[in-house]
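Have a look at this one before I ask anything.
Only one protein chain is missing from this complex, and each of the others stays in its spot.
For clarity, chains are labelled A, B, C and D in written order, and residue numbers in each chain start from 1.
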Amino acid sequence: MMPKLNASNSVVALLCAALVLLPVYSAVTGNIFILTLFTRIVIFALAAASLNLIMGYGGMMSFGHAAYLGIGGYAVGILATEGIGSGFIQWPVALAVSALFALVIGALSLRTRGVYFIMITLAFAQMAYYITSGLSRYGGDDGLTVYKRSDFAGLIDLSNRTQFYYLCLACLFGGLYLIWRIVNSRFGLVVQGVRSNEQRMQAIGFHANRYRLVCFVIAGTICGLAGALLANNTDFVSPAVMYWTRSGDLMVMVILGGMGSLFGPVIGAIVYLLLEELLSQVTEYSGLILGPVLLLIVLFARGGIMGLLGRMRRA
Amino acid sequence: MAEPLLRVDNLVRRYGGITATDNLSMEVVPGELHAIIGPNGAGKTTLISQLTGQVMPNSGTIRFAGRDVTGLPSYKRSRLGLARSFQITSLLKDFSAIDNVALAAQAHDGHSFRFWGNARKERRLRDAARAALERVGLGKRADVLVSQLSHGEQRELELAVALATKPQLLLLDEPMAGLGVTESARMVALLKELRKEVTIVLVEHDMEAVFALADRITVLVYGRVIACDVPDAIRKHEEVKRAYLGEQHAVTRHG
Amino acid sequence: ADSVKIGFVSTFSGPTAVIGNDMRNSFELALDHLGRKIDGKPVEVIYEDDQQKPDVGKQKTEKLVQSDKVDFIVGYIWSNVLLASLKTAVDSKTFLISANAGPSQLAGELCSPYVFSTSWQNDQTPQAVGTYMNQKGVKSVFLIGPNYAAGKDMLAGVKSTFKGEVVGEEYTVWPSQLDFSAELTKAKNSKAESIFVFYPGAAGVQFLNQYAQAGIKQQIPLYTAFTIDELSLPLQKDNALGVPGAQQWVNDLPNEENKKFVADYRKKYPGLRPTFYGAQSYDAANLINSAVVAVKGDLTKKDAMKAEMEKVNFKSVRGPFKYGNNHIPVQNFYLQDVVKDADGQLSLKTVATIVKDDQDRFHDKCAMK
Amino acid sequence: MYLVVEQLLNGLQFGLLLFLLAAGLTLVFGIMDFVNLAHGSLYMMGAYFAATFVAWTGSFVLGALMALGATLLLGIALEYAALRHLYGRDHLDQVLATFGLILFFNDAVRLIWGPAGLALPLPVWLTVPVQIIPGVYYPAYRLMIIVVALAVAALLYLVVMRTRVGMLIRAGASNREMIGALGINIKLLFTLVFGLGAALAGLAGLMQAPILTVQIGMGENILILAFVIIVIGGIGSIRGAFMAAVFVGIIDTMGRAFLPDLLRKVLSGAAASTAAPALSSMLIYLLMAIILVLRPEGLFPAAKR
Partner (left out) sequence: MVETKTAETLLEVDGIETCYGLSQVLFGLSLQIRSGEMVALMGRNGMGKTTTIRSIMGLTPARSGAIRFAGEAVRGLASYKIAKLGIGLVPEGRQIFPNLTVRENLIAASGNRFGASDPWTIDKIHALFPRLAERTGNMGVTLSGGEQQMLAIGRALMTNPKLLILDEATEGLAPLIRDEIWSCLSMLKGRGQSVLVIDKNVGNLARIADRHYIIERGKAVWSGTSEQLIAEPELQHKYLGI
């Protein structure tokens, strides 16, 4: 199917171009901070996209997704503290630990549905939060400073702002591509079918929870990658990234951008984090604006910003 | 008589104080169309659900194709060749009709941990799905979202989905309900054809259809089998008349 | 540069904005007192809200360094926000002055030529309380605090100086625990002679309420650190009456700078009273001023500015203090008590000096380059 | 032994306080099936209103009544202006919208009342400790909380489970269209019920204000607790929420009271002193996770009442 030229596709195309060209703009204008800011946004976009995989496509509303940010981050941070600086070890460990955590949490949580699922994932994330808060060897809840960014044997220098940005962007696009393929694959259709009607899927021969669990693990792993990136970006990791409000932030990004649409979470992350940043420049009472904006988006833009764009074509 | 394809022994299922299935035994032989009738709440749907694994019995055994399937979860039974349609329509509402059926075909195909290729472009699945849709008369509605199909069309889709898993035994829970006269007639014709290919258990309140189709009929009342015989015998069965048919249907006769 | 640019990172949203606001108020007052000029150059301050989140604090710090290219960064209420932000400042060789947070790492292994504190190291205050309890001859204590890093530091601090018996030690869930009745019951039944708590902000109000309502106030005296200050006092009211605490600054310290600071603060912000957070921020402004003046406005002379700041060549509102090798103050701690002043208002009052020239216990871990 | 009894009492009391906090949410979320994150904000507004009105009028009771009325009106206004459009919608839409409201209310309160928080002092007659059994004193105000919580529980149960209005609310939550087709003005009914839920949130806020705090963001931690309780109890079951609240209150209190000593007996001193606080911090979440793993629909699934 040829992508149609409509409002949402044009916006997405423009957006991708802008993201790719951002370092050029930054270099030309000397505005370094915009690159710093967008590095963070891109990382959160990746996390949100992974949440979208389970929430938007899989119907699993995880309220504990920020846990993987922490787990990926701590994997990098703890290894760095213990003197293992190589990214070739740190990152696979980060992904593996996230996957393992997702596997355990998922296997237990997937016994429940709906709001119960929301709450049990929240519970596990909170436990992860409290456990890391108790790791006094690694800073407890004061957090852990990552003195040196992951070392990729000269292939790429994470301390170089532009290189690091492009690495993050590559991870984001890679993640999105992966998600896109998954969603349209046999596996993806089953997962979406299970979201829509589990009983029916069981009756035609699918072991619903097995697909859900695999999907859950994939999403957790992708988010673990975002966590590793975030730790490198912040040079710091602390339990605060796992607190339930951060999971809430991720959810907001996904819903705001548009659940179940590939680029929705990216747009959601950009809009949400930019709004937060910009509003805080303008006023100390940013909630007075941001809050009603969110409310209005829900009321008037079903399916988030992507939903809104999708309808603009027809109107 | 041939070796039974499905054999149920002393099945019991209780809900609180209600015994929905009461020490029920029955057999379905290969190739037959076996109808199950009985008053509302007699336990027909509960029986089907136990056969396909949505509901687990309290006791008793279910053997299918020579294998004890009593404890198997529904997805495993489906893979063994048991398929059902639901009395209360149960479809993927936000999927198109053909996607619903293609997923069933995919389930039958058995390889669903494929993460890469575009499943909607797999000719084999699509063709199988389209064939099933054509068969139930929904060929033209393939790309319509289920939520936009009328009630009757959804009932037809139920059957198409069950068919697409290429079952050995098809359990149909009131497939005629909600169909108009034309569609009912078409369904009867379709079932007549299908029965040549697959063994069918049919739960139905439409007596004209039942008597037109069934090889044997089992009558359930309060979870118990009160009769199991060929249609003509059932038609004359006094207890069945009293509990279920009433006088009118006892005398109507269709070819 | 023809102006002095200062970035100020603190919390300006959420409930703890009350602290951020006080720090900002005091900083502004200090600038007023300096004529809003440092060494003849106009001062430009950019306030940034860290939302009490480490990664946001880090991002704001980066913005100040990269985008605004500030000469100094001041503020930081929270240890974790400070720790997350530290590297950015140090790597860019921008002076960072912590006006509150004092994690042990800052005093120890993470000390840096570019980082100064105008507050204290976390452990110093509870150590002073422990010392005070020794002075009072308290034989046993029951410790209660929130279960997070600062909470554990605080209880450890008391234990490191208190010579009597610690009969119990309770950590409560932070920040979500609402109800302390289980802990209070335990404390009461432990037959301890005293209770020590550390509960900053709203939790302090909550704890004192429940302590008083459970009727334990009449039975077991309470000692505190960072639990009662000018921000919480209006909410704690009579519950705080007679509950002692320790601080390096109290509003009635009898030096001229302090009198001016307190009086002008109350004039400029009617209805509000300055707090130790504010006093520290006020000092931070003056510390910066001293450094810039010393290099005659040449902000590129970092070494000279560092050397000047190490001398503490300004008049602090807490009275004279010195810097240790790790740029953490070596200073006095005072006993403060809650009393009713002449017009029936509750206020904090200096009762005694508990320790003189106290230095934190992590300074020898600092290998200052 | 005395100690155990007293801690049990603490736990019971805490549990009832939790129920009070969760009561309004049971109505709006459990029964009406609306995920209202702004419940915590309404709770906060209740406390702020009460602190303000009590200061104005000088009377605790009068101020409290005014605050109740004010949150009721606020709830109705919110529902009418925005939230009513979200009933049939996806839970996540409700999450986003009401999350927006949290942001709004927090900053609105900071703008109006400032960031410092307010004090709501008790009238003298409620401050005295009362001797309930010889040797055990209990704060009078906490006894009052127990009474109010019990009254709310009874009232809620009767209205929702025993009256036709309650049936209509439950019916409307499961199928709005059909209840309309039966001639019931479900919009109006839901507005009123939402208002009642808001008033209950306000009641919880004002009741806890004197023992806890009146603070921006005070609703958020409570909110999670309230959700935990409803979920443990089984969504839609008032009895479940009540039992869960008491259960959580007792387990949590007893855990904090006795777990450290218990661990100390099993583990080495150092390990115990790090494990105990971490464990008691997690206790509520651990409890919820265990319960949900064992009983995925909570302790009292509503459908099987």
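Convention: contacts are C-beta pairs under 8 Å (C-beta built on N, C-alpha and C of every residue); 3 or more make two chains touch, one makes a residue touch a chain.
Source: prediction; values computed, not measured.
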### Query
Which chains here would be touched by the one that got left out?
B, D
### Task
Just name the one of B:12, B:29, B:177 or B:212 that touches the chain not displayed here.
B:177
### Task
May I ask you to list the residues on subunit B that touch the chain which is not drawn?
15, 37-46, 87-89, 148-153, 174, 177-185, 205, 207, 243-246, 248-249
### Query
Tell me, which residues in subunit D touch the chain that this view leaves out?
164, 167-168, 170-171, 173-175, 177-187, 236, 302-305
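Convention: only the chains that are shown with their structure count from here on.
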### Query
Along the shortest chain of touching chains, how many steps lie between subunit B and subunit D?
2
## Note on the structure
Hop count on the shortest chain-contact route linking subunit A and subunit C comes to 1
#### Entry: Greatest separation from subunit C - chain, by CA centre
B
### Query
Rounded to the nearest whole Å, what is the centre-to-centre distance of subunit B and subunit C, using the mean of the C-alpha atoms as each centre?
74
## Note on the structure
When centres are defined as mean Cα positions, the distance from subunit C to subunit D in whole Å is 35
### Task
Would you please write down the residue numbers of subunit A that are in contact with two or more other chains?
133, 136, 286-287
## Note on the structure
Going by residue number, subunit B touches two or more other chains at none
### Message
Strictly by the criterion at the top, what is the full list of touching chain pairs?
### Response
A-B, A-C, A-D, C-D
### Query
In their shared complex, at which residues does subunit B touch subunit A?
52-54, 73-76, 78-79, 83-84, 86, 90-95, 99, 102-104, 106-108, 111-120, 122, 161-162, 164-165
### Query
What does subunit A use to touch subunit C in their complex?
31-34, 36-37, 40, 133, 136, 139-143, 145, 147, 230, 234-236, 238, 240-241, 280, 284, 286-287
### Message
Could you list, by residue number, the parts of subunit A that touch subunit D in their complex?
### Response
55, 61, 108-109, 111-116, 119-120, 122-124, 126-127, 130-131, 133-134, 136, 244-245, 248, 251-252, 255-256, 259, 285-288, 290-295, 297-299, 302
